[in-house]
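Since the structure comes first, as structure tokens, the remarks are kept for the end.
Removed from the display is one protein chain of the complex; every other protein chain stays in position.
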């Protein structure tokens, strides 16, 4: 771990960034919330550059959106800085596998993270996952990972278990 | 104000008690949350009796539900204790006017309150409204009121303004 | 209660405004915190004017400080607006009795409030007391009161019980 680090955070929406709308009584992806919650963390030796790319429920994320994300990742990789991507949990693994296949010569770690309950809602896991991701991405080897709930999963070894409401280890993905 | 007081809180659901469901990604009325949040308040000289009556979005509240609520109110009025009713904001005034008409000989104050954002969500007004209602109901005269956002509205003088997202004074209701 | 109200809040320090100092590891009165916490409340029909007068532990408040406070109260009384004074709990009653004696022709309610645990510390009663005071001061008759923990005490009927760690009714003060 180097004394001073730079980490990029690309935000794409998902549950972690949802907000309660008083007009509709529903939770929606409206605007990026990550910046506001990063202020709760002390990061004196880490420059965090937040790149708000899109704000979508991950079930509505299209192939076109993933191409856009890949383009942004490629642009940032030139900086040789590790990358955290905040993302909806439902298609987080799918996006991660897509990035892994598209980046065979990756030189830096990429971490996907998100939340089961939005940032700022009681019982939210969002700040925990963000805290863990910002640290893990500086400690782990090159590769694409999901970091959630005190675990670092290589993206080809993880799936979301809908019943348990969390991520679990798996053998099923082809790398 | 007497040294030691008793206040009843009848809970009926509404936004104030909604919870985020990780399974569905929506906010729903599942179980009463009022009890859990009353623990954040210091009420050393006030016995608060919570009566969880139903747990409904107020747009789904039926005439039958209001009859049920009236029955519970009548039962509690025998105790001569003031009553706070937590309720969804969309039909809070309608329920209040119904109670006012049905209880022409009311001897104690009744306060309806709720929230624009659920208890425990960032920016929630729930605990503020609960705090205000538990105090106001001991200070005001006999009658039916809406207490929200630092205001005590006689129920026939208030309406919810959907655009402003809050309650405002009005002249329109017949008493 | 009028549709639109104005309330003054004079801040004097006390526990409610204490902050944790990382340099010394102690809690201290450094700067006014009330403004920052008022932002958590929805007060659409109440203009709150905060007047940061001093920032002292109430055990260190001198007769000179009370003269200063009285002068500020007199100046505000010309506005005919109700006044909330945030104050340390140890000498809150003493200050209240002093104001009551000095203002025999008072035309508006004055509420003293504070907290047992500073605003922003787990278990703090500060926001509850502030919420209650901003409402009570608009509902009660002319006079000087202590508002804490869901109670409105006329200042000549209240004392702080050090053992219980809260305010209790008393008969002992001469008016």
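Note that the chains are named A, B and C in the order they appear, and that numbering of residues resets to 1 at the start of each chain.
Methods note: a residue touches a chain if its C-beta (ideal position, glycine included) is under 8 Å from a C-beta of that chain, and two chains touch if they have at least 3 such contacts.
Source: prediction; values computed, not measured.
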Discussion item. Could you tell me which displayed chains border the chain that was left out of the figure?
Written reply: A, C
Discussion item. Using the document's definition of touch, tell me which of C:116, C:135 or C:158 contacts the absent chain.
Written reply: C:116
Fill in: Touch list for subunit A against the chain that is not drawn
1, 3, 40-46, 116, 125, 127-128, 131-132, 134-136, 138-140, 149-152, 164, 166, 169
Worksheet, complete the sentence: On subunit C, the omitted chain is touched by residues 15, 18, 20, 22-23, 25-27, 57, 116-123, 162, 165
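Here, only the chains that are shown with their structure count from here on.
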Worksheet entry | Residue-number overlap at the subunit A/subunit B interface, same or different (half cut) | same
Discussion item. Top contact pair of chains, counted by C-beta pairs?
Written reply: B-C
Worksheet item: Once subunit A is fitted to subunit C on CA atoms, what angle does the rotation have, in steps of 5 degrees?
Response: 180
Fill in: Centre distance in Å when subunit B and subunit C are each reduced to the mean of their C-alpha atoms
28
Item to complete: Just give me the whole-number Å value for how far the CA centre of subunit A lies from that of subunit C.
Response: 46
Worksheet item: So which stretches of subunit C touch two or more other chains?
Response: none
